[in-house]
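Every protein chain of the complex appears in place save one, which is left out.
Take a look at chain A:
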Amino acid sequence: MAKVSSKKKLSKTKAKKSSEVAGDSAVKKTEVVYDEEEEEDKEDFNENVTSEEEEEDGEDERRRQKLLEAISALGGKRKKTLGERSEAAVQLSEFSVNAEGEGDKINLSDLIGSMDKTPQVSAKTRKQLKTLQQSNRTVESPLSKQETERIQRDVAFQKAASEVTRWKSIIQQNQRAEQLVFPLNQEAPGPKPMERVVTGWKARTPLEEEIFALLSANKQPIHDPILTPQEEVSMKAMSLEEAKIRRAELQKARALQSYYEAKTRRERKIKSKKYHRVQNKAKRKDFVKQFDEMVKSDPAAALEELHKMELARMQERMSLKHQNSGKWAKSKAIMAKYDEGARKAMQQQLEVNKDLTQKLVTAVNDEEEEEEEDEGGDPEVLPDFVNDAEQGVDSSNPWMRGKLSEDPAEKETSEIVDLTAEEESADVEEEEEEEEEVKETEEEALLREFDSRRKRRQALIPVISVDDDEEEESKTAAEEEEESKTAVEEKEESKEEEESKVAAVEEEEEEEEEEEEQLSEFTNLYKEIAESRRGAEAEQAEAAAAADTETSSAQLEETLMRIRTLEDTEELLMQEESAADEAPVPPPAAENPPPASQPAGTNKKRKRGIELKQVLTKATKVIQVPLAHTVEDAEDSDDNQEQRGLIREAFAGDDVVSDFLKEKRKQEAAGKPQVVDLTLPGWGEWGGTGLKLSRRKRKKFRMKAAPPPPRKDVSLPGVIISEKRNRSITLHQVNTLPFPFETHTQFESTIRTPLGRTWNTERTVKKISKPKVVTRMGAIIEPMAREELMKDRNQATVADRNSVNSGKRKR
């Protein structure tokens, strides 16, 4: 014990020294050391005293030695006093070994020689020494200083590099962070969870203290723990009896398990086929019985079983297992001629196959249905129309067969629900079902109506198409007329186009009027045709119902209808539409005839692209004003036509449109790049006036620039958009893409949201204009500690995992 204490003392003194040296930073550590040791010191106080005494003795001797040395040194003559190893001494200089037999070399064998004689040396060491003696490998000479240093440096560098790379991730993380708040390891601001606040909270006011005293006196939970100590204890505790019972139970269970295991093992080892056959049969019977019961008691499980069976059947049907095609079966087949047993075995195999592939489900379904009838008498599960559907006329279209509103899936679910439904709700359901019946009948009626309508329509549509075909092919007289007319019209239109550049407003309007007239004429014609066709359709409607196949073929042919020109078809369609529209509602057409014909005209124009004249003479809507103005001249309130005439008179001189077009053309011409002429007159040729340039020169010295990109107003006839660059704004625009961005759109999208308070809420502004680095005033920002690294690594791994997860989710 004494030694131990002295050691402690030593350590103590060491600690003192170190504390002196290390200064303030280490004060804490040493203090800690003190704290730990002081307690022990108190205990060992008595022993310490004795040890100190001993130490004093030792010191005395040392002092004496020193004194002696000092005296001897005073003598001036250096006396060679070599300490000898001859006797055991306390003071022995380690440097004063004198080599007496200097000349003769010492061999290892000399040293080891005595070893054989001494019995204390173990055999193992002896052996080792012997091998050492025999091996005469020389030790390699050490590397040069430079090399060793280099290696050391390399190693040190690698070590340092690995040390530094550990910080890489955290540095990257900090670089990428949206905001860094220094000092780094601060508690997250914002609301803390209640629990944490409560746990950190201490009672201060007398009232609080009193309350807490009360609570603690009653052993009530103060914060988060849910149970009082008693409760906890009671939860943990179990009476002895209970424990015994439980143990017994467990023992029993274990024993039973082992018995069962042993039994099954035994049974498995029985080789008798007959035994197994009987066993299997019994099992099957058992299963069937169980299944029957199950159907009654637990239909869901039964269904599952059924599914299983179904699965087994499927597998059987897929596989060749019991189909006598295996190796064994083939060998048996050879034997079958002579061997009764083999034949039987094969038969059995086939039977198994038959059994497994048989459909079991039907029988069970029947049973279920019967059960259902027993339970609720549900006549509405399969409504009548299901059967009706098969009688439907159109067999080609599966969608037209039954009720559309009835979902097969829904039906199924309803069935399942019925199966699982308990008896309690039966009466309620019955009521509802009655109600539903009424509803259903209504629905059915509606549906029937729809159905009939649909059929009728089906009968109609193909007929129309057939008619179309016929007409297209045979070209009735009316059609021919029409076509010729359209041709004429087209001619006129082309004329119009030619003249359009110079056309006066009046002419144009006249033409339009003409057009309109013609259009109305031939709309009338077409209407007649359509009417007649409709009559024919009505007649054919009944007949068509019978001829299903024909109609279907017609439907197919419909797609192959010959379309001569785009205009043709469009007109046809349009006329048809308009006819269809007008047939039921004739009055509005009678009221204002122009709108009926105008859309046709406009449509046709649109096809050709926007025209300037069309822009100006766009269909205008006349607005009726309730109050006629009185102040201005009275002529204004005249008819439209007169007004137009007046305007025309007023602006006869200045043709607005052509002026505008001229200007536009001029602008376009100005925008085109000009040919650069680099020819030098008289160079390589005769010079003078009136001479033509040679072709070679023209080719070589007249540079044609690339055509400019299309103007912005190409498709806008009534607009001239200036192509000049807005120079003033370019001075304020960003003209080189900032660093991390790769495309313009990326950058533009990042600056699309305004940052100011005028456009954003306060919170958004704060978020958007968050500073990259925040430092708390007065807080010392210390370099990152190693602990932080560990912590951050953990976080980073978690974050990585999160990000990976989120990525997966996104995908």
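Definition applied: contacts are C-beta pairs under 8 Å (C-beta built on N, C-alpha and C of every residue); 3 or more make two chains touch, one makes a residue touch a chain; residues count from 1.
Methods note: contacts and distances are computed from a predicted model.
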For the complex's missing chain, which UniProt name, "glutathione transferase", "WD repeat-containing protein 46", "Regulator of G protein signaling 11" or "ACOX2 oxidase"?
"WD repeat-containing protein 46"
In the full complex, which of A:K263, A:H744 or A:R776 touches the chain missing from this view?
A:H744
In the full complex, which of A:L350, A:L716 or A:M784 touches the chain missing from this view?
A:L716
Determine which one of A:L67, A:A255, A:M703 or A:V734 touches the chain that has been left out.
A:V734
Against the hidden chain, chain A presents residues 176, 178, 193-195, 226-227, 231, 234-235, 238, 242, 246, 410, 413-414, 417, 429, 432-433, 435-436, 439, 505, 612, 615-616, 618-632, 636-637, 640, 643, 647, 650-651, 654, 656-657, 659-660, 663, 713, 716, 718-722, 724-735, 737, 740-754, 758-761, 763-764, 767-768
